[in-house]
Every structure is written in structure tokens, then in C-alpha cells.
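The complex appears here minus one protein chain, its other protein chains still in place.
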């Protein structure tokens, strides 16, 4: 997850530009030239239509929308001005006054729900500070937050749209510069706790089946001034408090941790799936948390997305997915929309094998390029991601139904299904018994791993 | 650890070149022009002398040699022909016939111990296949192995040199192309077990206080043909067998796992410290294993060496160190000798804080550049590494004695020593109590982290 | 290009294994279970058939084989034992005795031509040392080389197969450890010259329309012992000599330089397209050289393949292509077969726009994974690459015919087609005139770059 909070402050047309003032257009039409996106099939050349995503179409026993459970990110859709470290935001957001006020915050809500309706996405995700501003006092901050939450609830009820997960932004404000629950300053820990309490309350009220922790500042800039052990202990204490609080209020949603190795920090403690699982095991938290895996975070950690998914699945800890893609030649989080069919196929293969999401979904934690600053680009971007995942789903279903991949892998390991292999798996073999066995057999000859053949086969399904 | 086994097969002067034949020089002098290396102090400009490493000098309460416990790697010193993927070995090894025979293997032993004596290193490490060749049968392989072990034992006794840790090479032979204990072929698992049994036997006989697992092939080339869960289960079974076997023969040495993310495999399961710890926790192995951390493997995983050391230390799992350095602009294991004073200082700071090694040491898993192919380069390389660690030790001791760094860090976290911070650490605070507290305080103001000031201070110690 | 020369020396079944001895099978059938590969169309599930590559099918006005001009690499097909820095070769090559003899070299020739015939590839590439061994003397080395060249010529005539380009291996032998034409040792420069003279002679004799320089050792391990200026001057002198020599013998083929940033050296002078062009311009060589661009080398330099192609094309210097793909999460040259349809489409788009190859072709500088060690894997690998490029060609032709991409780009820059933009392009505008102009216009408003829309459109063609 990736909230470029500041970017939303200023949009280049926002300073007195007429285009910006014109937001007293009919409130039901913030995207006046964009139709509601519908499925038209692969032969359509209408860019404002799905060519592959057909929500009600049944694939592998479920509708596409049930499989994919798409989510949109409030931060990228509503609050990302598309700035970068070298330049101001470019995004045209005529509905947004650019002010950090409750009014402006409330005004954004119908825009977002119109977007969800037009793009036909059922779920959304948000941080507390995406939807409402920092106040003069913490109490005022919370008060404004819950007012916006109330409006979100109303719009949920009116539109049928649902919250996928909520979270708190514990990385944007300067008070979190040295960490939130890992801050050297205990008052900052308390502020973090206060935000999380309220964000869990809101998630509970909005019926969100999940709540996510992303620790962009939970790490260090340098070890030279850091007590890593103490910080990680504090992080664990923080998560235990969240678990306890949820229990106390009867919130039964799933908690997620989202791994990422770096950016903004030099190192974040939740650096990849294995690091998260190690932490959760060490501090007795594994039963309470699953992972929210993101493609671009996986590659920044030096792993493929499918690797991170399998690591999580093998620990029964894959909870949800932040759908995007990175540029592997670039060393930061580009958060591009997922349009690579190989990538979406690889994700859907794992999801189908896992039996699909329980509480999670495919949340588009992805942003348009800074050069794609017009509102319609929001639609192109999401359409592309949704169509790519629809293709990935259909290809994955075909691969599984066909069975040739699974058969190959099953056969490849079949020497463990009986004889000495079965002894190894059952625990009855020892180094000594295997030493004895090995000295009595012909030297083992390997069969080819056939990677190239299997890569060709994969292409045949595309 | 890094055995470039093949490279040693052929050395370019090895084919009928007179220089190679001349190894019937007096057996006590394989390095005829190299003196025994002694400390001469920082003003010396003798390249064949230590300028900083003074073995008996007391630093922070112990002699330098006790602190540093240097080890030399049999594979790099004796068996690394300095080939690379694009070129043949270049190393001049006039004592080596280039043949994969027991005789040649036995001939190398006195050379290595002469090297240890001249360079004044007390410990060494080896793989089974470094010291003796593959035979026609597994039984013959083991037989040759134990003959060389016997000769090593004799030389240990004669010279007082000691084994730091032993290991088995489960990555060089084609039979391990698809993994050793993670091979899809159960017979290969059995072969691995047989090698490890014998390598543990040898380590036990040679009095080695540690035994290392490095899983260069314990991973995958591609997930397309891999059952990751089954492979990791097999890896855990394998390590449990090793633990059980050690117990059965009364071997009480420490087991180590050595993390590395990739190369030779696309992904190795023991990819970094956190991944190893997660695995060890999941499979109930954490009490039996510590980590052997290598600088170049840390950086290939995207981490600093000091990060990996602290992760291991915080889990009470730092066992030993493979001393080298990488080139962070290069994406493979360059295994250069550690000559960067910042790097050695950072390692020694952690070691001193941990209280020093118990069973482990600083094993130079480092090789000369391919262009440094003369025997004397072996000496330059090790002298450089030893002097750099001696400087690192002295600087680290000064830093700790001076106390300014520790004081800064202690003060930085002091808000957790009392009040709300102490409540957080004691577990008496909750999200609700902290929410209440936070609403009642002034907004927290951070003190600077002073990273630049501390970096300047570090330079003052150099 | 990537000659893992040593790896071929030993194959694990090569030492006395019966499978290896059995190479006195009928010499016309080295791949007895592999049929000649033919086009069967996308519905075929025969792995030993092309599903997309239909050599005589006309696409965009030419047959697929004329467009693609596939080449096979002698080094990977015949001499790559599939070893890596941590392990011996695994490749089964029953026709190969494992000896570095002229006889064994001559025996490989019919195997290679049988492979070319069965896989239906028209061209091939080779280094001098791929096809024949190092002799006792340089004269003997050359003599053996020309004997094998003679046999290659015979087989070319018999089979109709053709040489795409030749080259000399100036990186494998220890004498080149410090460089070939950039060696600090002038005698090594002379040896390099001698090899290149003979390799050009052979290329001329075999009718090769191109000759390639790849400078794996033309760079440095460290600047600490290097005179970069002098080395680069020597490199330029060397290339001028080659140009002069070609002229003197009437060889009119195209010279190529192949960029790669590192591996085996820390830095190679020919690091990417721009570095090569800069060098060629500085030393007056640009009229004589074009570039041979490789995907995996592009990504190791931090560039996309399409970037490197466009840089070369814009300088009218794209000569030939080494077709493969890398793994961008891995920091070395994995030389995988190109099976990614996005990648092949991007290459073919540029090739079609350039008007196709003149002297060059798509040479598979790609190797099977070490785990794919059976002879049939050679076929799977090449089939996959050929089918992927066939798909890329067809998609690219469709994109160009359709014209929507080109139209978008043309329109995007249309402000330079007239008015102030035309003044800029014609050279009639100045800073002052533009300053004056800019102060008189409304602030420029950008249109969206529509990257996401175009990425969706690209997916529509797949």
C-alpha cells in the first residue's frame, strides 16, 4: 500500500484555474464523459469497455467477480496528485478544492463511489488520513474521521459497494519520521495506537472483513542510531494490542501485514513474506495475522510475486493481494497497473489452487503514470488491470483443468511416494540408514527438469 | 561458502608446463619465497608483514587472536583455480598435478598446513569434496575421504592448527543439479545423507566445534516445475536427521546454516537470516542451529552485513562469520577479501557486543581476483583481510570504551524507561488506554536522529 | 555472446560412462528420437512441432524465415556442458569424447549440422575455439582450426546451412585474463591479433556476412591497477587493424560490436549501446561497425532491449541481434531462451520499422537451464524461442498494419510539424525568439501520455 499523501495537496490546475472551479457540475456526474464500463468481448475496440472481464461469467465453478474480488484504492484514486520527488502533482481533479478541510473530504466521497460504480468494482480500501484530514488536535482529527466514515457508510448502503480492508496512515506525518510503533518516542507510539484504535473502529462499522498493517516507517534509516531489538519488541506489542482490542469490540475481521523491504525507510522490519512470518512466529502472532502480498514489493525484495505467494500459502497465511506490477529495472515502487498476462496468470494459478480468497481480494494498489493526468486515465488503468486479471483467471483455469503441469510435478516427485522416499517423509529413515541404502544402489540419474518445455507449454495456453 | 570445485581441475600452467612439474621441491617449502608473516606495525612498508594484526596484543581484555579466531578456507586456498563462467582457471599451483586422485589429494595437505603456518591462521574450514575426490563408487569416495581426513588429523596434531567447521559439498556434482535434500529424486536425498553422515564423522574426529550447511542447490531454478512445500519439508527432515545423528555419536558441535538468496539457484530456501530463522522456527530446529553469516551473501539479499548480524543476534542465533566483501554494483558473489575498514569495524562492533564467538570464527570465504594468479597473492589477500579486521577490532573497542554511541542510543529510547513507555513495554497499556493518553498530551515533537553527526563521529575513530 | 568454454570439457556421464561410449551410433542420427521439426499450427499439442513458426508463411510481404533469419550458436549447442560457478557440467553429449583433440572437434561438426537440419534453422555463429582446440603452439592451433573450418565448409555445401557471423574467443584462455587487445602485455595483443586474423579468414571463407567482437575481458577488474586511456586506445587500434585487414583480403562483411556492461570483467568498455557508439565515434570507427544487441546484456546494463535497439537504430547502427532473455531479479547473464511474447513483439516491432535485417539475424545466444541436461531439451528450447519470435512477428505486423500506435505518436508530436515547432526543428528559433514567443502565449496544457491506454491496446493484439 502506498499513500502519496502529499501529492494530493496541490494539483497544477488547482491554483485558481477555471477548470478547477467548475466542480459545481451536477454531483451525479463527476466523470461526465465516461460511460459505465461493460463487457463487450475481445473483438470490441471500445477502450471504455471490458474485453475480457465479464463479471457474471462462470469460470471454474464461480463467477469472475467472485473469484477476483477487485478492490480500488482510495489513496490512488482520490488522493494521488501524481507528484514525484522531483515534481509537483499533475492529476486533474476538478472535484477537489485542494484544501485539507472536512468539507473537501466529504465532497470526495460521492466522487469515489461514482468511480466505483462506473468501473464496476465492488470493494475498496482506505487509510484513515486518505478520507479525512489531520485536525488541530487529535480529538478533532478523530471527529472529522468518523464524520467521513459515516458518509462512506451511507454511500456503501446506497450503492452496495463494500470495504475490503481499512488501515491507518502511520507514515505520512512528520511525527512518524522515526517510526510509529517503532518510534524511539513513546508518545508517538501512543499516537499510533490512537489512530489504529479509531481505524479499527471504522473498519468494524463499515463491515470490512480485513484490517491491514503496512509499516513504511517501521524500520530504520540507519542502524547507527537504532536499537533494532527494542523496536521490534515494540512492534510486536503494538500488534498484540490490536488483536486484543479487536476481540474486545467483537471485530472478527482478518488482520494482515504487508511486506516491503524498503522505501521509504532504508529497511522495514516487514521486509518480505519470510521476514514477516519469522516475526509473527517469534512473537506468537501467527494465528492472528495473514499477509497482504504486493507484486512490486515482492520484486523490490528480490523475489517473484509467485514466490512470495507460495511462501505465504505454505504457511497458510496468504490473506489478500495488492495487485500491481513494478519495473524490475527500477529500484523503487512504481506501482504500475498489472497488465502483464504472464503475471496475472501466475497469481491466479496460485489463488485457484488455494481455493480462492476468504476475506481478501485483488486491491489495485496501482497508480497511473504522472504523464497520465486526466480523469479518464483512471478508467483506462483499471480496465487494463481488470481485463488482464480476467485473462489470467481464464488461462489459469484452463491450465488446472488440463492438468498437464500438475501431472508433471506430481510425477517428478513420485520417488517420495513409496520405498526409501516414503521412509524419508514418514521420518523412519536416518542418516545411517540412508548411508547404507545409498551405498547399495546405482548412482542416481536425473531426469531433465524440462523447464523450457514447460515454458513453451505455458505459452500454448495464452 | 563458495566452492568453485571445477575451477581447480585445470590450471593453465598445468598441462605439461615445466613450472608445474617442479613440485618435487623440498616438501617443507611450497611457498619458497614467502616468509612467515609477522607483525611489524603500521610504519612498516613490508608487504609480507602485518601492519595491524598483532596476535598476542590485548584489546578489550582478550588477545587479538582470541577475538578474531581467523579461519582459512580449504576450497579457496587449495582448490580454487580462479576460473569463471567465461574462462579457465589461472591460478599457479605447482604442487598440484591437476588430477582427481587420492595421491594428489594427499599431496595437497602439507601445502595447506604450510600455508596456515606461514600466514599465522589457527583455524580452517573444508568441504568433503575439497579434500578428496569422487570415487567410482560411493564406498570408494568415503574411503578416500577418510584417508585424507586421517592425514589432516596428523597435520593438525603436528602443527596445532584446528578445524573451525566442516561441511559436505552437496552442490557441485551433477547429481545435485535439482537439489540435494530437496531433490525430486529420493535416491539423491539418500546420497546427500550419506555424504553428510561421513562429513559429520570427519568433523567429529577432527575436533571441529561446528558443522555448516550451505544449500546452494536447496532451492529452485523455476517454480514452474517445483513443489516448494514438499521440498522444504524434505530439507527440514534432513536437518533433523543430522541433529539426531550427531546426538547418536556424541558429537556436540554447533550446527550452522548459511544464508544466501541466489546463485547458483534462482532462489535458495535459506535466502537470508530472517528466512532461515522462519524455517528453523517452523520446523522446530531453532535450538539446534545458529547462522553462519557472510557479507557478500547479505548484500546479494539486499541487506547490509550489520543488518544480518543483528537479526541473527537478536534471535540468539549468530554462530560464525564468513569474512569477505562483495561489490554492490555486481550481481553475483565476488567473494573479495574484506579490506574495507568501515565494514570490518561494523562487524567487530557487533561481535564485541555479543561477547565474542563461542564456537565460531572469522573464516575467510574469499578468493583472489582471477588476475591475481600467483601463489604470493594468496598471502597478500589474507594479510589484507587480517589487518583490516585487526583495525576494525581496535576501532570497535575504542568506540565501545568511549561510550558515546551507546549513550546516544540509550537516551534516544529513554521514553520507554518510565511512564507510558514503560507501560507499553510491560504490557499494561492497551489501544484504548493509549488512545486516551494520546488525546491528553501535547503533540509529540521529535528530536533529530542525528545520523550525519554520528557518521562524522564514526570517522573520528578511524 | 557467451562461451562457457570450460563447461563443455567434462560432462558427468563422460567419465567412463557407457552412455558416453555409445557414440558410434549411425553418424546420421545423433538425435535418434527427435523428428525434424515442422509447423503444425497452434492447435497441435505435439511438443516437437512448431505451433507458430511457419517458415514459408508470408507476413508483411516476406516469408517468416526471411524476416527472422534465425541462427544457432555453436558454443551453446555443442560446447556448453551446462556447468556453473558452483557445479560441473550436466549436459549429456554422447557424441563427444570430452577430449580437447582435433578428432573430437571434427566429430562434432556433423552433429551440429544434423541439429540445424532437424530444428530447421538456416544460420549459425561460432568462435574459433568453439570449433577447434588450443594446440601446443599457436601455429598448430591455427592449423587445427582451418581443418575444422574446411569440414564446416563441406557441411555448409551439403546442407545449405549458412554462417551468420564468426568471431574469436579472446576471453577464455588464461593469457587473456587481463584483456586481449587491452592487455597490459603487448605479446597478448599480438596473440589476439593472430586469432582475429585467422577468424576473419575463416569467416570470409565460409561466406559469413558478418564478424563480431565481444570484449568479455576488454575492460578491467579494478581501476586500481589500470590505465583506462591507454587500454581504450589499444582497443581502437585493434579494431582499425581488423578493418584494414578485411579490406586487404577483400572481405566485405559487416563488423559488429556486442555491448555488455560486466561479467566476466567488473567493467567492460563496450558496456552498452551508447558507450559503444561513443567509442566508435571518438576513434573514427562508426562507419565500419554496427552493433549486435543482446537482451540479457541490455538488462544487465539497466536498459530495456527496446531501448538498446532504438539507440542503435537512431545511429543507423543496428546490425544483428543475440536473441535471449534474462531474469531481471538476477545479476548475471542467465541467457535464457526468449519465450516472453511481449519481449519478442517489442523486438520485431523495431525490426519491421527498420526494414528488417541486412547482414544480421536472430542468433539464439541462449542456453538451456543446467537442470535441462538431455539432448531433447536443446530442441524444446529452440522451438520455444522460434515460436515466440514467430508470434512476435505476427503481432508486430498487425500493430503496424493497424497503425493506431503510429498515429498516436505522430499526433503527439504534431506541434513540431508547423509554427513555432517547425521553427525549432529548422533551426530558425533562438532562446531569445522563444523567450519572446513564450511570454505571449497561454500557459501550455499537456494532453495525457495515455500510457495505460496504450498498454491495454498492446494486450488487445496478443
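The chains carry the letters A, B and C, assigned in the order they are written, with residues numbered from 1 in each.
Convention: contacts are C-beta pairs under 8 Å (C-beta built on N, C-alpha and C of every residue); 3 or more make two chains touch, one makes a residue touch a chain.
Only a predicted model underlies this, so the values are computations on that prediction, with no experimental measurement involved.
Would you indicate which residue among C:34, C:60, C:106 or C:138 is in contact with the undisplayed chain?
C:138
Could you tell me which of A:146, A:173 or A:281 touches the chain that is not displayed?
Reading the full complex, the residue touching the unseen chain is A:173.
Among B:47, B:160 or B:207, which residue is in contact with the omitted chain in the full complex?
Residue touching the chain left out of view: B:47.
Since one chain has been left out of the picture, which residues of chain B touch it in the full complex?
42, 45, 47, 51, 90, 299, 302-304, 328-329, 337, 339-342, 368-369, 371-374, 376-377, 380-381, 383-384, 387-388, 391, 446-453, 455-457, 459-460, 462
Could you please point out the chain C residues that touch the chain left off the display?
137-139, 142, 174-175, 177-178, 183-191, 193-194, 196-198, 200, 221-230, 232-234, 237, 240-242, 244-245, 248, 261-262, 267, 271-272, 274-275, 277-279, 281-282, 301-304, 306-307, 310-311, 314-315, 405, 408-409, 412-413, 415-416, 419-421, 424-425, 427, 429-432, 434-435, 437-439, 441, 443-444, 446-447, 449-451, 454-455, 458
Which residues does chain A use to touch the chain missing from this display?
2-7, 9-10, 12, 83-90, 171-178, 216-217, 221-222, 262-264, 266, 300, 327, 329-333, 369-371, 373
Quick note on the criterion: only the chains that are shown with their structure count from here on.
Just how far, in Å, is the C-alpha centre of chain C from the one of chain A?
Each chain's C-alpha centroid was found; their separation is 39 Å.
In whole angstrom, how far does the Cα centroid of chain A sit from the Cα centroid of chain B?
Whole-Å distance between the two chain centres: 37.
For chain B, give me the residues that contact two or more of the other chains.
174-175, 177-178, 221-222, 262
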